[in-house]
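Removed: one protein chain of the complex. Kept in place: all other protein chains.
So, chain A:
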Amino acid sequence: MQPLLLSHFTTTSCIGRGLTPTLASLRERRSGLQPCDFEGADLATWTGSVAGVDDEVLRDGLRAYDCRNNRLAQLGLRQDDFEQAVHQTVARVGRQRMGVFLGTSTAGILQTELAYRRRDPVSGALPADFNYATTHNPYSVSAFVRRFFGLEGPAMAVSSACSSSAKVFASARRMLEAGLIDAAIVGGVDTLCLTTLCGFNSLGLLSSRPCRPFDITRDGISIGEAAAFILLERVPGSLDANAVLLRGVGESSDAYHMSSPHPQGLGARLAMQQALASAGLPAAQIDYINLHGTATPGNDAAEGQAVAALFGELATPCSSTKGATGHTLGAAGALEAVISALALQQGLMPGGINTEQVDTTLAVNYLLDNREQPVSSVLSNSFGFGGTNCSLVFSRAG
């Protein structure tokens, strides 16, 4: 594939609003996970929530989109001058030539959960202030961002569970190569809600402690929330050495089970292989792998086998940053794309947090400490429910 430039990016999660605090947390190996205190969820688990989401007031004219998910979206857009960068790009390419492709798993479904608690006791009707289209619907977050910037180009939401905001890079890549757009806002937004907290609880996949990816004692996920946005464009004539490029994309399906990965990680392996092939890079040239690494026994075992088979046992340094951020579900791909970009620009391979003793049956080179050294190429994995897989390769320009 033709490489694409990540011309601007930002992320907001429980480890920080914007790039500076996010990087500081990674450097200082701080986790943002806390015991779950989400309203209505009486669960013995830990979550990665973003402070102040509910204090965010949506801009005038956009109040119909008011829900926790779009509040976090706006909070995220306002970090790192992302708003200004979008306006500058729009001024250059035109508002019809800018696409919006965002990933989310549950969008504003919390709004419907709350509305169901307020059903009319006699008729069962939902409250009159409930607006399905602008809150619950998966597209609501992309519609919100499109309106936030007054854009007139293509837009959609990708909702393929936990691969959602990795797969938006693939969609944007095809639209750019087809010549339909000149730039895209890609990313993901997902927020805490009872659907995911209670749903993963009934599957027995929530850890009662902060999640411990690839640890011998790992026993489940910690759910987090995040917003991450990236401006994606064709590569211009000259580039700063520190510029970050999307070099490769790989996508596959497990065709195995709705809620368990292929036991040998076959789908994961296909996605990684394709990402390397489309980047034109051998496995040996990947310096660091940001694993999907959810910390469930099954997911980590499948991914570990796939990575070892493709990169060699105990070879390429890798880690999961979900010990710091929690699993941000539909936003995880974009959040981890931004962490990968930081790794490339800062020469930082973030060591996994909470993990103490790596499961030796997973024959990968799992980093328990930060490693500071130049990083040229990173592979970032995102795999989801329904067996949907996406791997991305990012490289430093210089």
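In the analysis below, a residue touches a chain if its C-beta (ideal position, glycine included) is under 8 Å from a C-beta of that chain, and two chains touch if they have at least 3 such contacts; residues count from 1.
Methods note: contacts and distances are computed from a predicted model.
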Remark   = From "Binding-protein-dependent transport systems inner membrane component", "3-oxoacyl-ACP synthase", "Molybdopterin oxidoreductase" or "ABC transporter permease", the UniProt protein name for the chain not displayed is "3-oxoacyl-ACP synthase"
Task = Out of A:S171, A:S207 or A:S222, point to the residue that touches the absent chain in the complete complex.
result = A:S171
Residues in chain A touching the chain absent from view = 40-41, 90-97, 105, 109, 112-113, 115-117, 119, 124-126, 130-133, 137-140, 142-143, 146, 152-161, 167, 170-171, 174-175, 177-180, 182, 194-195, 198-200, 202-203, 251-259, 266-267, 270, 384-388
